[in-house]
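One protein chain is absent from this view; the other protein chains keep their places.
After this line comes subunit A, so read on.
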Amino acid sequence: MSKKFLTIALSAALGLTATAVQAQTLDDVKARGHVLCGVTEGVPGFSNPDQNNNWVGLEVDYCRALGAAVFDDPDAVRYVPLTSAARFESLGNGNVDVLSRTTTWTMTRDTDLGLSFVGTMFYDGQGFVVRNADGITSAAELDGAAVCVESGTTTELNLADYAAANGLEIDTVVFVTRSEVVQAYLDGRCDAYTTDSSAIAAERTEFPDPSAHTILPEIISKEPLGPVVRAGDPQWFNIARWTYFALLNAEELGVTQANVDDMLGSENPEIRRLLGVEGDFGGPIGLTADWAYRIIKHIGNYGEAYDRHVGPSTPLALARGLNALWTDGGIQYAPPIR
């Protein structure tokens, strides 16, 4: 009885939001003077407070790009740290305008929750880490190796599937928690351990000697992480989506934070359209003609943001891999601006 009542109340409440918080997010944002951006409570490289208490990270840079596109000010963003349990509700009830919070794009989330995924900021997936001393350079060489994994997770299933599909005899060593997995690997009880590669990269920075361990290039599962907005506001969705595309197109066209002002004089029509020199592509989505120029001026392009926060020169040292542009062998691809 009470359960039934709760269900009714919940669905009524959710139905209420679907109508109450809707449309004209851009107007709300402009009236407020800043974008409300839902971030993690601290995931290295994606969103975490730095030494000066400012939020930094790849996903934070996306929020800053939105601030730049709307206000020409990357600091016109207020960050709302959300737990993974509260993130969708917070987006749904209007606590945040956009969720940029290591959220995996799945069908249920995209279709059932009244949300729309904008794109894939980071193609994450399950990877392996091994000791350099063992000389393993590819997951295909893991035959006969002991691999540590958390019990009862999709990680464990993915590993079994991968081993079966590739005919590898992998000795799976199962632990209950991740910290046990990491400790067992460090103690030498297994030759490798496996979980999402971004998480491995973060955990590796806590090893006594991070440089003695390598993340293998193979990614054996799909964890596309991307920003999310509420469904039902096409204008804000377009802004969110094309902010992401602008970051990608800028990299593809070689426009960087440093050369963006020189590029204003470029002859390349694609660059001229991107930077708003030719045509007005910002107007139809409620922004100014130089919306993409603002993004690149303040944030740089996708590659610059990547290198700044998670790339090979950072302690996380994640290779571009799948996140390279399609022209460089990755799958990051943006439709053209025209």
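Here is the rule we go by: a contact is a pair of C-beta atoms (placed from the backbone, for glycine too) under 8 Å apart; a residue touches a chain by one contact, two chains touch by 3 or more; residues count from 1.
Going forward, contacts and distances are computed from a predicted model.
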Fill in the blank from the handout: UniProt lists the protein of the undisplayed chain, choosing from "General L-amino acid ABC transporter membrane protein", "Cytochrome bc1 complex cytochrome c subunit", "NADH dehydrogenase subunit M" or "ABC-2 type transport system permease protein", as "General L-amino acid ABC transporter membrane protein"
Completion exercise
Touch with the missing chain holds, among A:Pro81, A:Pro217 or A:Gly330, for A:Pro81
Handout entry: Which residue of A:Asn95, A:Asn166, A:Gln235 or A:Thr256 touches the chain not shown here
Key = A:Asn95
Fill in the blank from the handout: Contact with the hidden chain, among A:Asp187, A:Asp209 or A:Glu267, goes to A:Asp209
Exercise for the section: In the full complex, which bits of subunit A touch the chain not displayed? Write them out. Expected result: 13-14, 16-17, 20-21, 41-45, 48-53, 78, 80-83, 85-86, 89-90, 93-95, 202, 205-210, 314-316
